[in-house]
Each structure stands twice: as structure tokens, then as C-alpha cells.
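A single protein chain has been omitted from the complex, and every remaining protein chain is retained in its original position.
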Amino acid sequence: MIPPEFDYAAPGTVSEALALLAEHGDEAKVLAGGQSLLPVLRMRLNAPGIVIDISRIEEIKGITESGDAVRIGAGATYQDVLDSALVSEHLGLLHKALTEVADAQIRHRGTVCGALVHADPAGDVGAPVLALDARMVIQGPDGERTVDASDFFVDLFETAVGEDELLTAVEIPKHTGWGAHYEKFVRVSHQWAIIGIAAAVRVEGGTIAEAKVGLTNMGSTPLRATSVEQALVGKEATEDAVAEACAQVGEGTDPPSDLNGQADYRKHVAGVLTRRAVVAAAGG
Amino acid sequence: MAMELHHTFTVAATPEDTWALLTDLEQVGGCFPGATVTSATDEEFTGNVKVKLGPIGVTYQGEGRFVERDDEAHRAVIEGLGKGLRGLGNASAKVTLQLKPEGEGTKADVTTSMNITGKPAQFGRGVMQTVSDKLLGQFVECIEGKLTG
Partner (left out) sequence: MTAVDDRPAEATHEVGRDRRRKEDQRLITGRTRWTDNMQLQGMLHLAMVRSPVAHARITGIDTTAARESTGVIAVLTGQDVKDLQGSLPCAWPITEDQKAPPHPAIAVDRVAFSGEVVAVVAARTAAAARDAAELVDVDYEDLPAVLELKAAAADEALAHPDLGTNRSATWIFDSAEAGTGGSVDEAIRDADVVVEREFRQQRLIPAFMEPRSTVVDPTGEQFVMWSATQVPHILRLMLAMTLGVDESKVRVVAPDVGGGFGGKLQVTPEEIITFLVARHTGRPCKWTETRSESLLSAHHGRDQWQKLTLAAKQDGTVTGLKVELLADMGAYLGLVTPGVPILGAFMFNSIYKFPAYHFACTNVFTNKTWTDAYRGAGRPEATFAIERMMDELAVELGRDPMEVREQNWITHEEFPFTTVCGLEYDSGNYEAATERAKELFGYAELRAEQQRRRESGDRVQLGLGISTFTEMCGLAPSRVLGSLNYGAGGWEHASVRMLPTGKVEVITGSSAHGQGHETAWSQIVADQLGVPFEDVEVLHGDTQISHKGLDTYGSRSLVVGGQAVINAAKKVIEKAKPLAAYQLEANVDDLEFTDGKFTVKGAGADQEGVGLAGLALAVFAAHDLPDGMEPSLDADATFDPVNFSFPHGTHLCAMEVDTETGASRMRSYVCVDDIGNVVNPLIVEGQVHGGLVQGIAQALWEEAVYDDQGTLVSGSFVDYTLPTTADTISFVTDRTTSPSTSNDLGVKGVGEAGCIASTPAVVNAVLDAIRQYGVDDILMPCTPERVWRAIQHGQAGASRPTAEDAAGHFAEGEPNQDPPGPAGVTGATTTTQEGGQA
């Protein structure tokens, strides 16, 4: 790979990184795992003046318990998260979704927070994070702020993170005991999701007490299927019972049309796969 | 890849006033997202467009001009041709404007189309289509904003 020439900085602290961002403005690109930035540099579809590598910042590494939530630092790779007992126990949906990310090499390099800031609607991280009501921890020149996942994704490749800010962690409320399933629809295994359905349900006595459903690649951002979630509550956790609630999941979405499928096809498949994801999440 | 977008809106102003605004190339050219108009005359303009989206950041340099202009019928066709920096390939856009009186105001029909060749079109997953779609949308929105705002 031969990218255009750029300067490179590897700050040791968040404040150093923020200072560099402030200094270089839109000439700077942040590198965490590099799984989105490097392909673009390789294709020479960008030529940043400086690449700020945040992978050596110790303070944003690690996955920790934070009250009712699990906090995933910006330095954590997909594989770090997959290997985390905290995540397996409390965030089954995220765990399932991450097993579907690309391939082992990418999972060992790419970071969860990097993928969130990249905000590719076809990425597998956005939908579960959105569905699980995560909070995004953003640091900037004015200190730290927290943004709800529902306000985080703005548009295609656009998030609430400003040019002079860094996403330093994502905090995801524990969903201990919830059933979860991520249904990724692809033609070949290493592909971006044609669509993906992230479903988590809490079942009480055979009935769905709570449901959370996120959609991958059904619009210019990850989406939350709130109407489906509401319709599922109180339904028996069986295929027949949830089918109707799930069938209309594509309504009101604006999915892309590309080589893998037209928008109407994606909407149809979303209905089928939401049903399957919910049934699987409910243990069916 | 080629994209086309139709948009219709009404403006409170008369067709004549609207026409004057719409045929100001500096205003029209400047409405393109990321565009900086560096020079403009009655007939043509030059400038650059910086498309910045997520990981992608590409710049086109180009010029635009009227290829058709009928001040009586209030119909104009403006063409812009951009050459991508760093061997990127070309992008071209065509804007067809048609004004018609409607009640007290004016009904504007704007048809925009865009062609992109080269590297961005190869980016994959039809992402550049979505991007172009968005750019055209913002462009039309800006024009509308200028007229109605």
C-alpha cells in the first residue's frame, strides 16, 4: 500500500491528541485500528496532512465495569471486546454482532469506537450499540460530554463527534439475562452487511417483556426499529406471534440500492430477518 | 455513474425576480456543497468543490457555464465540469431550470444530474451514489433556500 504522504503523530494522552486536533483542524485524520482509514488512503480518496494515531494512548484502553454499564475504551479492538467476560455476560447482543465483523485479522486490528465514529451504516457495531441505548463519551477542548446513541449518528459517515473531538469510550447499559441475536445477511462471509438485524429481548414466562431492535444498512445511519419494539411487547416468544410485529420493519426506512440489492428487496428481507432474529433472541 | 434528481418548489416572488437570482452564476455555483467560487461572470464561473465525507476527502477544480439560456421562457441549462485533483477522475453536473408563474408566485422546476468517473465511482457498495444523491439534494435545498429565504 502506498498512500499519499502524510505526517504522523502518536500522542500518549488524550489531551495531547486533542491539542493536535486543534492545531491541524480538518487536515487531521484520527487513526485507531485503521481498518476504515487505510483502505481510503490506499485508494487515495483522501490525503490528510497528518494522521493522529491514538492506539498508544493507555488511558482509553480497556473494558471496564462502570456502574450499570460496561465501558469500552476507544483503544479496544473488536477482539478485545469479544474476549471480555463482562461483554459476554452483560452485552450478549454486542458480542454476537462482533463475531460477524469481517474476518479475524480485521477483528484484531479494528476498534469498536473507531467503527462507531466511522459511522458506516453497513458496519455491524452501530445497530447493536444503538439498540442497547449506549452513551457515547466524547472529549473535546471543553472537556468531556456524553451523547446518547440515539443522537450520535447524524448521517452517512457523520456523527456528533466534532472535528476537534475524540470519542474516547462507549458506555453500554448492562442487559444481563437478555436473549440476543444478530442476523447478518451477506452473500460472501467477509462482506459488509447487505442488511443486519440486531435484536435483544427480555422474556418473562414465555412472553416478550422488552425488546430492542437495531437495523444495519437500512438507511444512511444505523436505525432503531422502535415501532417493532413496541409491537413485540406482550407477544408470545413464538414465530407466529412475532411475525406480524416484525414484517413491517422496513416501513419508513430508506435503505440503499446497490449491487447486492435494491431498496425494496432490502425492506422485504428486513421483515423476514427481524422475525428470525427476534425468535432466535428469544431462544426459539 | 450518473444520477438525476428532480425537484419542484414554489416561490413567493415573481418569475422575473426569481429568474434574476437563479441566473446569477456566483450564487448558483456557490450553492454546491463544499464549493468555493473563485471567479464569475455573467456567462461562466470557476471554482473548486471539496467533498468531505467520513474518511473520504476529495477536491475537484472546474468551471461552469450556461449552455442554454432563454430569458423569455425562463429556462436555462447550466453545466459544470470538475476535474478531480490527484488523478481522481472527472465529475460533471448539469442543472436545468424552468420557471413558471403560479398564482402570485413562481413554480420552479429544477432537474440536476451528475456524472462521476474514476476512483470515487470505484469506491464500492454504491456509496458514491449515496453521496452524490446527498450533494444534489443539498444543492437544490440551497437554491430553494436562497429563493424562498
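Note that the chains are named A and B in the order they appear, and that numbering of residues resets to 1 at the start of each chain.
Quick note on the criterion: contacts are C-beta pairs under 8 Å (C-beta built on N, C-alpha and C of every residue); 3 or more make two chains touch, one makes a residue touch a chain.
In this text, all values refer to a predicted model and were calculated from it rather than measured experimentally.
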Given B:7, B:50 or B:75, the one touching the chain that is not displayed: B:7
Determine and list the chain B residues touching the chain excluded from the picture. 1-10, 83, 85-90, 115-119, 121-122, 124-126, 129-130, 133-134, 136-138, 140-141, 144, 148
Could you please point out the chain A residues that touch the chain left off the display? 2, 4-5, 42-44, 103, 150, 155, 185, 187-192, 194, 219-221, 223-227, 251-265, 268-269, 272-273
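Throughout what follows, only the chains that are shown with their structure count from here on.
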What whole-Å value do you get for the distance between chain A and chain B if each is reduced to the mean of its CA atoms? 34
Interface residues, chain B side, partner chain A - complex: 52-58, 86-88, 119-120, 122-123, 125-127, 129-131, 134
Okay, in this complex, where on chain A does chain B touch? 4, 26, 29, 36-37, 40, 43-48, 118-120, 122, 155-158, 192, 220, 256-260
